[in-house]
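Notes follow the structure.
Note that this complex is displayed minus one protein chain, with the remaining chains in position.
Note that the chains take the letters A, B and C in the order they are written out, and that residue 1 is the start of every chain.
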């Protein structure tokens, strides 16, 4: 009789969708903390740094951070699966050099772009192959391909820098949207942003990415194609890096083997700052965008205030460390507060 | 931000805020040129500033040019890491009313107002080839240790050197050109590699101050000391001990301090509207006297100077 | 010697130990029994200093103690063999045994020769042949267990705790271990022995403590109790009540596995699961049952053989294809394989069906929540919100979520590995009722279980595996605990003789 009552009671059990109200879910997140910091920095910079408030600041900021923004999109997805791609900046260089070499050889520029993008996809596929099929750690693999792709880039072009590109294309890279101060390249980014936001947050594929990052085994047992997912992401990363290489070449009007050297660390720093866990499974694209912009605005404002690049480096480094350590610190604080009778046990252990 | 407080908006003829943007910071050559610039700017009461990237890449220079544009400085004096890559940024600066003077390493002529040339390329190439030919007796294998592979000025000189070698010294063969990226360690290691790769090497030309110092340091402790000649462009302070110990017999350079000094005065003349950069314009350059703008907006500092054991004690830079 | 009383330990919302008590005496072997999830291992880990208790008393030789690290318990003379072997795969067997306390000469140099001789002497005493210089990587579960034993014995501890040391051992190895254990007892040490095998407990131990649902039930001298009595204390009611198997109509073959082989793991596995049928797969831990299930489902590779579902051969290594063909696998280790622990209940319940939930390729939280709500309420998962993180649910509710996420795929064949491991008594009955119900609706079920009563109670047909091979196939009517155990421990498929 009692069981019957219990089961009726249970069958009318209702489930709320969420255990926290909407505003808490939206506002009390790691991403919002970064966005908040971004807003504060932007406001403080506008008020206190001479020259920061001009519209041209926005133009330069967008032009400067676009390659990082672009590469950060696939990097976010890769890092959410718990992997990493250190070779992106080298792919930027390689794609830039390929465009240079082909243009120099007289190939149509459109063809050069296509070849560069395909080469980027292949470079990503090589990374992906080594990580998923051969089963190597991505950190080691992409340290290797970081050297390899950069080496190919430098080797292909040697001493020269190709600087002669069709004006149509170089103008396109710097074109501003209808008389405003906003560079048109922002549109390219916005299109990709929509694609990646949908891919990560609104598709079954994206659900798989998070599952892989939180538990590779459980994802595999749930029918998520772990290897294929990672392979696709590495190919995407290579392709977007190559696209960033095209932009890089056009913006500076110069194809050089050493283009974008060291950019990988900036991208990863921004992604981690934006709330993506290097253990995988956590992070969202809006946080990453905020992370990129935060570093970009800080650098821009500090440069304007005649603060040298070294201080910008220190701030980037400290932000990075602080952002991961603060998480652990908060978790530690919470457990400390929650642990009952901590002192009593401390006494017991002293006695024993 | 003291450079910003130097005057009103850019283009204003009273804004004597002149910012120097060398290829990279921490390069003694540019330290010297900046000291000359500072002296000049002090003389005419302008505001001197120096900014720059840690590594000699054009994309890093672009960010600084953009920032200077935003700050609305009176003039930018830049030594270009790439003739093309920083062009658009410079043109945007000029559109915003900032005067642009290149020194040491030029960009394309249409993205700056003036180029202050330390010495004409021909003269630089000639003096270095003559020096090495003299030191190795006019025949044998030589190599070049340059800065980065894309350095505009070095590449131009190397091209001239090749032509001059072919026409005047047929017995000298240039076996290899390597690039030390204006980095001590790289230049040092490249010197070692050169000597290994070419056992019959007679001489090395290093047309960059970082390169020649690193090469001298390697040579001075190696078995090749005194056997392989070394010359190029260097500063007396860096090379003094190698001239004294016989690693180097002679080398050349203009006075980088004078280069910076002249650049500063040229920037001032541009800002104040005394000149526009057209051929034939003349301007006053303080203690250096009067200079005339040549074709393509180039101002020539003078002939390179030859340093050797007899005169090196007279210089301190 | 060692005494724990009313010890409490919880992991977030999961209360693993409500009130654990235990007393060990010198010169005696004490047994600790209880169902899966009763809290035995948790108690052991508190003694070992791996967990700190939330409340309760812990005294060693009369002094209150509170270990904060395993080093402290080691120093206090307590040696522990954990349930899961914990070896360093890259180091040699010898190094594994002596790590952190290797013999050294006066320059601090590790004396490898002495160390190896000691390891050899230990193996001699335990009667096994393991090369002390080989890496631990790739050792069989049994050999790993032997090394754990050697490690504990070599510590020369005053208290030796063994958490299911015999689970993977063969008869001879067990006998050797018992001989060692008795000699240690005779030297005056205190031993704790955890096992699910009653025959071993009666053969070895002097006293027994029974636990149920994280709480102490009773301590009795072994001579004064019986198996029935212990089982009653463990489960709190008669065992047979737990398995309300209803007869179902058995139909066409659904899943056909033929000659499946993976070198070193399983061999020539052939069996069929038909519609409406529950096939039990029994055997000792380490027999290779889970590996077979994983290979059939496609998460593990196999070298030869074929898996057919409804006559169509499934490709290897493709769990996604197995899922779309209609197979579901509720895996053995739900915390690692079954759930994305840090994800919400809704995400877990909808993970496998994410492709069906997507409209035009787009999936939304709303669609996931709707689907999840259906299964959460059908299985009566105890939680308030669908956004609850799965890892914070109690074990039984986690198992329900795993079941739910697989039932949501509407499979034709359900493979379920250890369906009730670590589940409380009430939920256990619910799971069993659910399984019967599903079979009644025509689903084919392959149930792997280490609990004999569960297999005997639920299965229409019992397959028994031993060392990677199927050694017997027994119909429901003929299946007894004797003949299943016999097949699980003996190579030949002869009719069982009198088994002790």
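FYI, a residue touches a chain if its C-beta (ideal position, glycine included) is under 8 Å from a C-beta of that chain, and two chains touch if they have at least 3 such contacts.
As a convention for this text, contacts and distances are computed from a predicted model.
Only one of "Inner-membrane translocator", "Probable oxaloacetate decarboxylase gamma chain", "Dihydroorotate dehydrogenase" or "Autoinducer 2 import system permease protein LsrC" fits the UniProt record of the hidden chain, and that name is "Autoinducer 2 import system permease protein LsrC". By the touch rule given at the top, the unshown chain touches A, B, C in the complete complex.
The omitted chain makes contact with just one of the residues A:77, A:214 or A:269: A:269. Among A:22, A:47 or A:134, only A:134 touches the chain that is left out of the view.
Contact with the omitted chain, checked across C:56, C:135 or C:442, is made by C:135. Of A:15, A:52 or A:149, it is A:149 that touches the chain left out of the display. Checked against the full complex, the candidates C:99, C:172, C:227 or C:362 give a single residue touching the omitted chain, namely C:99.
For the options B:185, B:292 or B:311, the residue in contact with the chain missing from this view is B:185. Seen from chain A, the chain kept out of the figure touches residues 84, 130, 134-137, 139-141, 143-152, 154-155, 157-158, 257, 265, 268-269, 272, 278-279, 308-321, 324-325, 327-329. Residues 25-28, 30-31, 50, 54-55, 149, 178-179, 183-185, 188-190, 192-193, 195-197, 199, 213-214, 217, 221-224, 237-238, 240-241 are the ones on chain B that touch the missing chain. Take chain C: the residues that touch the chain left off the picture are 48-50, 69-74, 82, 86-91, 95, 99-102, 104, 108-110, 120, 123, 129-135, 137-140, 263-265.
Definition applied: only the chains that are shown with their structure count from here on.
If the chains shown are joined wherever they touch, the resulting network is a simple chain of contacts running from one end to the other without closing. Closest to the middle of the protein, by Cα centroid, lies chain A.
Chain B has its Cα centroid 39 Å from the Cα centroid of chain A.
For the pair chain B and chain C, the distance between C-alpha centroids works out to 75 Å. The multi-chain contact residues of chain A, meaning those touching 2 or more other chains, do not exist; every residue touches at most one other chain. Shared interface positions of chain B, i.e. residues touching 2 or more other chains, are not present. Looking at the complex, you find that chain C touches chain A at residues 52, 54-55, 60, 63-68, 297, 299, 319-320, 322-323, 329, 331, 336-343, 346-347, 350-352, 354-355, 357-358, 361-365, 369, 372-373, 376-377, 380, 382-388, 405. Of all the residues in chain B, the ones that touch chain A in their complex are 1-4, 49, 51, 53-55, 57-60, 62-64, 66-67, 69-72, 82-88, 96, 148-150, 155, 177, 179. Residues of chain A touching chain C in their complex: 7, 10-11, 13-20, 198, 202-204, 206-208, 210-211, 214-215, 217-225, 281, 340-341, 345-346, 348-349, 351-352.
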